[in-house]
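Every protein chain of the complex appears in place save one, which is left out.
So, chain A:
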Amino acid sequence: MPSPTSNEPIIRFDRVNKSFGDLNVLNGLSFDIAPAERVTLIGPSGSGKTTILRLLMTLEHITPVKHPEENGGVMWVEGEPFSHMDKGGKLVVANERHLRQARQKIGMVFQQFNLFPNMTVMRNVTEAQVHTLKRSKDEAAAKAKELLDLVGLSDKVDNYPSQLSGGQQQRVAIARALAMDPDILLLDEVTSALDPELVADVLGVLRDVASSTNITMLIVTHEMGFARDVSDRIMMFDKGVIVEEGAPEAMFGDPREERTQDFLRAVRSE
């Protein structure tokens, strides 16, 4: 599997299965993501992009296979089993305690922002720092101010989410995720719910985050210009398998697979 560094992968999908009832969404999917790599997942609706991100955020759980030591069906993060845990040399499906510890490294920004409407912007960004990272109130507030400044919302700290535009809400959500110091940031169509004129601001913030940090990013987006600029690698999915992958120049400029060509043509004509 090609990867830009020789480092151990930060994320490894090893023959991962995921079904919803009878529907097999991922069928033995394998890929590696290198530390600090930015990877954009593209592909038609229903190809499993969101499912991959939700598995990493532990919002969904893999469909286990027998004997994971030989047969895989395991997600690894930072060299540790993620979907599973080590029990006397055997891999068993992770329990809640393992997941709680494992997901600390991962943050997510949602399409619908999912800010807490009962909290001010400030509390949205500080509350989890205080309660789950056990930072002091002052420390959390200082971190929040710094990040709200980064996303250009230092003047909105006392507002409630309902008093902000969609673009502003999404920027708060980005600050909220970054406040947890994730090693891995998951972005699932974070501009799809926004009015067109608000998209650029949010993408601008994400470009800043990409250039000023070394957070590993998994991105699902229809903004092909943005994907080309920030990504190290594009993965084209269809029906839960990787059809084609490569550097953005190659993928957007000269895709080999017909399915990729069709998909890109369809996206561009939108």
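FYI, a contact is a pair of C-beta atoms (placed from the backbone, for glycine too) under 8 Å apart; a residue touches a chain by one contact, two chains touch by 3 or more; residues count from 1.
As a working rule, contacts and distances are computed from a predicted model.
> What does the UniProt entry say the missing chain is called, choosing from "Glutamyl-tRNA(Gln) amidotransferase subunit A", "Pyruvate dehydrogenase E1 component beta subunit", "Cysteine desulfurase" or "Amino acid ABC transporter permease"?
Options "Glutamyl-tRNA(Gln) amidotransferase subunit A", "Pyruvate dehydrogenase E1 component beta subunit", "Cysteine desulfurase" or "Amino acid ABC transporter permease" considered; the missing chain's recorded name is "Amino acid ABC transporter permease".
> Determine which one of A:Arg103, A:Arg171 or A:Arg233 touches the chain that has been left out.
If we include the chain that is not displayed, A:Arg103 is the one touching it.
> Can you work out which residue in A:Ala94, A:Leu164 or A:Met236 touches the chain that's missing from view?
A:Leu164
> Quick one: which of A:Val16, A:Met122 or A:Leu194 touches the chain that's been left out?
Candidates A:Val16, A:Met122 or A:Leu194; residue touching the omitted chain: A:Leu194.
> Can you work out which residue in A:Phe13, A:Phe31, A:Phe82 or A:Phe113 touches the chain that's missing from view?
For the chain that is not drawn, the touching residue is A:Phe113.
> Hey, which chain A residues sit against the chain that's not shown?
57-59, 100, 103-104, 106-108, 110, 112-120, 127-128, 131-132, 159-167, 169, 176-177, 180, 193-195, 198
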